[in-house]
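All protein chains but one are shown in place.
For chain A:
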Amino acid sequence: MTKNSCDVLLDYFNDQLTCEERKEFEAHLQICKDCQDELKELQELTADLPYSSEPIEPSAGMRERVLSNVLQAENSDMAMEGTEAEKNKTSNERVTEIIPGKKVNKWYKPLVAAVLVLSLIGNGAAIIYINQDEDVADSGSETIRDTIQRMEELQPSEGVSAQATAMMIEQNKNTNLVVQASDLPPLEGEETYQVWVVEDGKPYRAGTFVPNNNGLGAVSYVINYEGNHKWDTIAITKEPTANSKTPQGNILLSSPL
């Protein structure tokens, strides 16, 4: 024991100790009356402080998201293992530069757009198991039997001037999502643009990319999530790193599917 154990009481209270230090202190706490009293006093003196928080309204849709995620939490142990695979996957995705395609039919529905904005909020600690073993880069060799299922022009959010087109191409029973975008605001540091497909308010990763100096960017992604999915929305957000499991940034572009 290097320093006087009583000295770390505050750090114990603030959960700032390493696991080892914490165990050490807890052992000390058992036998030190002073620390027991001080800790109790600290708890009493701070008990009112949470109530000084200004009341704010919870985010829209939060109740449903949180409760459904909590109820699903029992199955989350297995899902956790997907995280590493997902990170590795991200680094395999290619960033390509494509000339923006010509405009396709508009699907703009302001109300729907408002709803999907809500649907992408937060999602808390939603854990998504990624079953992604396709090599995206290989998909180009399958051109002959590919059929375009649909093509959507994404709508920019207010104040955003970027444009993007999404194509869903059927490929060996999988759906290959090709997104190309232009006029994208430049990124900083580790930021990336992330494509999401959304089902019932739950976003799934669908490609990560960074634009070139001219603001052009594109990504091809094989959507291969286990189970049946009916995607209702596609959206692009700006993310702080390439590893976001759920959207952290604002939606730049989106379209109902």
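We adopt the following convention: a residue touches a chain if its C-beta (ideal position, glycine included) is under 8 Å from a C-beta of that chain, and two chains touch if they have at least 3 such contacts; residues count from 1.
To be clear about the criterion, contacts and distances are computed from a predicted model.
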Chain not displayed: protein name in its UniProt record ("Assimilatory nitrite reductase (NAD(P)H) large subunit", "ABC transporter permease", "RNA polymerase" or "Chemotaxis protein CheA"): "RNA polymerase"
Selected from A:9, A:168, A:181 or A:252 as touching the chain missing from the view: A:9
Among A:36, A:161, A:214 or A:250, residue touching the chain not depicted: A:250
Contact set of chain A toward the excluded chain (per top definition): 7-11, 14-16, 38, 41-43, 45-63, 65-67, 69-71, 73-74, 117-118, 120-122, 124-125, 240-241, 244, 248-251
